[in-house]
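Removed: one protein chain of the complex. Kept in place: all other protein chains.
For clarity, chains are labelled A and B in written order, and residue numbers in each chain start from 1.
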Amino acid sequence: MMHRIGVFVCWCGSNIAATVDVKRVAEELGKQPGVVFATDYQYMCSQSGQELIQSAIKEHALTGVVICSCSPQMHETTFRRTVSKAGLNPYMLEIANIREQCSWIHKDKETGTEKAIVLGRAAIAKVQLNAPLKAGETPVTKRALVIGGGIAGIQTALDIAEAGYPVDIVESQPTIGGKMAQLDKTFPTLDCAACILTPRMVDANQQENITIYAYSEVEAVTGFVGNFHAKIRRKARYVDETKCTGCGLCTEKCPQKNVPNEFNLGMDHRRAVYIPFAQAVPKIATIDANYCKMLQEGKCGVCSKICAAGAIDYKQQDTFVEQDYGAIVVATGFRPISMEKFDEYAYSQSPDVVTSLEFERLMNAAGPTSGTLLRPSDGTHPKTLVFVQCVGSRCSDDGRGKPYCSKICCMYTAKHAMLCREKYPDTDVYVFYIDVRAPGKNFDEFYRRAAEEYGVHYIKGQVGKIVPEDGKLKVQASDLLANEQLHIDADMVILAAAIEPNPTARSLATMLTTPMDTNDFFTEAHPKLRPVESATAGIFLSGTCQGPKDIPETVSQASACAAKVMGLLHKDRLVGNPCIAQPDELMCNGCSSCEKVCPYGAITYADKEFRTFEGMKVRRVAQVNPAVCQGCGACTVACPSGAMDLKGFSNRQIMAEVDAICK
Amino acid sequence: MQEVKQKAIELLQSGKVQRVLGWKTGEFFYDLTPAVFETVEEIKKDFVFSPFCGANLSKYLIAESRKEGKIAAFLKPCDSYSFVQLLKEHRIVRENVHVVGVQCNGMCDIEAIKAQGVKGVTAVRQEGETLVCETLYGEKSVPYAAALSERCKTCKSKKIVLFDELLGENGEDDPDCGRFDLVSKLEAMTAEERFAFWQQELSRCIRCNACRNVCPACSCEKCVFDNDTLGTANKAAANSFEEQNFHIIRAFHVAGRCTDCGECSRVCPQHIPLHLLNRKFIKDTNELYGEYQAGADLETRPPLVDFTQDDCEPSVVYTRGGNGK
Partner (left out) sequence: MQVNGEFKPKIVAFCCNWCSYAGADLAGNNRLNYPAEVKIIRIPCSCRLNPMFILRAFQRGADGVILCGCHPGDCHYTTGNYYARRRMTLLFSMLDYLGIERERTRVEWVSAAEGAKFAATMNDFVQTVTKLGENRRLEDLRCKK
């Protein structure tokens, strides 16, 4: 059946009419097959212009509308609403862009008119093949999942919870707090990290909308925006969470004393049953099954005997929680890279060569040295300290380091150097840098204070080699500004190790069908305009999982992320984009090509029964989830049989446009 | 050769499978066609495994593996790549197929034998490096290598990539087989020469669709060229352009999926070297996106549904070495 098409040619004042003969365009297009009405008007987008369209739809029983006007980017939405009010499906409209693509660029009226007619013809050919489209609607589960309980995850969860929506935090460690809990002071204000973080942890624990699943991992995620379903593995702590009071008695009496303490990065020891640090949330003991004598050999049971609450349970098993969510926030954070491949800095040869995060612990009152700076090798006060910047950052060596700037190292090194000089004025502190990057509020001032007021020796240059010798660390370096070689006998060397995404992020990205960059940072939906959303609808990014960030930046991103989540959870139903992919099951081979190119994981497969010449046959066919598909069309070209097509931009529609233009 | 037939009988007799997919004689002894055997008698009577079993059996398993019961299929190295590729695309019900890998010495082409001056051939047998031909004029011998079909002269692999049981030894792939030599030669020509070459070749196309129908990668439920609703149907060539459209799109649709089994060229009644189109895509993807062999495994992403951020730009075509001006 041919559509009954109305063509409306806009003058746009003189914007179009000056270089396009609008009367002739209307007249010529009026002769096209299927066109039953064609007219021109001064301003189609004006109230009276829109009324003209609406009355023509009714009067001529139009089933399709072509408007020759400005770019669809300007008024497509306007005109869709116009035709919709006259009872036409909004997708029975096509716009021929005769302003930006025609009248504004062609000065010769004949040329402009001819081209406008061709563009109009293409739009008519397309609208002939348009079909009414209706956007699908899906409900929204008003609950959010936050994966990762560092400062980013905590902040996002708190914001969402305070807006009234339930939030679950899943944290793989026994306590929330993340890397920030391990820090001593924070730049550029020198606030104590614990003093500002722990109240937030307590808030999260007490906020009634927040459920914390610590020592847990997300095992599987299915579903799509508004309708995710997650399976969470709660790893066995061998301690009954409902009974443990966090008194810590067991952690003092456990006879297994020589377990490397990961909270202090292995620089001291904890027991087999432990609470990571005093302000841990939840404050519940955890038995480390790898070291517990009872769990390993079936002998001991000291903790069980001593626990007045009777919380110890050696038989505890992993349990699973299954829950529906409307939105998922990824806040998996970072870790410093391994120093294994940087042999020239003697990290593995001398305990006095430490990473910056280890140095944080050495400076921290709750650290292995109770905050007194002592050399790990012999417990003496170091007098000469050398800080090396960019260890593995901005490193183009294949496989050794990272190509990007880790962003935080310049500032925390300035902080470390400053704190050293302040606490121990008798120390000599050297910082070797490629260049100092301090573009933040009060950052440059902070760095300059370190260099100018605190007398830290900033040397532009690289450290070539560090050799441990006679209890000293012989540092060979070059000073690029003075153009000379330096030899420093240092007592300690601190390496500003590059940071990398949490190693679990890659598998999580696969589970969530969320894109990542080559460095395994999650990719945002748009680098400028949608920085906290992932390309997958309903998955949001908080903190360093998206890229290196300092604390203030992480917290702002975390709150921005929460705002986006709230915007989603506030809706009762989601209205989709109707221009989405649709497979023709009769033609589909089920070959999986389309699924492989879908950036959103919108395509799944189902075995369906089909009537054939040889009776009923089961075939695997593609299914598109309309709530997830964004309508890019990648699948339509990957499909060899042409079974996958895109509504609103179908193969036939585009070919009809091609034909009309080339005629 | 007898060993293959014996295995077919044994599999059927033991009840391990209900049907056997193999080859049987056609009108001439060199004209073997794929066939499904359901009884031992049929096998004894018609089953053949000879140097003329060029036909790739894997495509038939799309339909056969969906039928009741289990089917045994004899797959040569080439066929096994196609089989794995089809498995990768979820087209074959694996548990209904018992794959017997059969090694292959290269398949012969009657035209190649004739070209050696041997006429009136009625039967052949391989004796080491020699192909002994019984002819109307007595026995004649040609070197086996000279009797090989064009595609087998540049055999890419004697490896049977997947099998449930194996007759004979498994082989290796041969990266130095020289299968891209002709493509390179064409690339080195000027555009005018290439155009003249393809004009000569494609002018002969009669649009019989044999290349499409035999191709294991061209196994769509419905081909775009038969599809009226899509607006892309062109069953007979309406104008001179549509031949090219057909061959270009066909090659494009199988790019990254074509295992280079060479069946398209084998069945072309006009002897158009269609495999040179597919090999161009294979050579390009190998050079631009890294070595990739379709059907070599079940996991690797085919080059056209994969990317890296640093892929070359399409403008590489204007400047790329090898493509003569």
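In the analysis below, a residue touches a chain if its C-beta (ideal position, glycine included) is under 8 Å from a C-beta of that chain, and two chains touch if they have at least 3 such contacts.
These figures come from a predicted structure and were not determined experimentally.
The chain not shown here is touched by just one of B:Ala115, B:Cys177, B:Leu298 or B:Val317, and that residue is B:Val317.
Check A:Ala38, A:Leu119 or A:Leu145 against the missing chain and you find that the one touching it is A:Leu119.
From the options B:Asn105, B:Asn209 or B:Gln244, the residue with contact to the chain not on display is B:Gln244.
Considering the full assembly, A:Gly631 is the residue among A:Gly49, A:Gly226 or A:Gly631 that touches the omitted chain. Against the chain not shown here, chain B presents residues 186-187, 191-200, 202-203, 205, 224, 232, 237, 239-245, 248-249, 251-252, 255, 277, 280-281, 284-285, 288-289, 303-309, 311-318, 320, 323.
Where chain A meets the omitted chain, the residues involved are 71-73, 97, 99-102, 104-107, 111-112, 114-115, 118-119, 122, 515, 523, 525-527, 535, 579, 597, 599, 630-634, 636-638, 646, 649, 651, 654-655, 657-659, 661-663.
Rule of thumb we're sticking to: only the chains that are shown with their structure count from here on.
Annotation: 46 Å between the Cα-based centres of chain A and chain B. Note for the complex: chain B touches chain A at residues 66, 88-91, 219-224, 227, 229-232, 253-254, 257, 301-302, 304-306, 309. Contact residues on chain A toward chain B in their complex (touch as defined above): 517-518, 584, 586-593, 596-597, 605, 617-620, 638, 640-643, 645, 651-652, 655-656.
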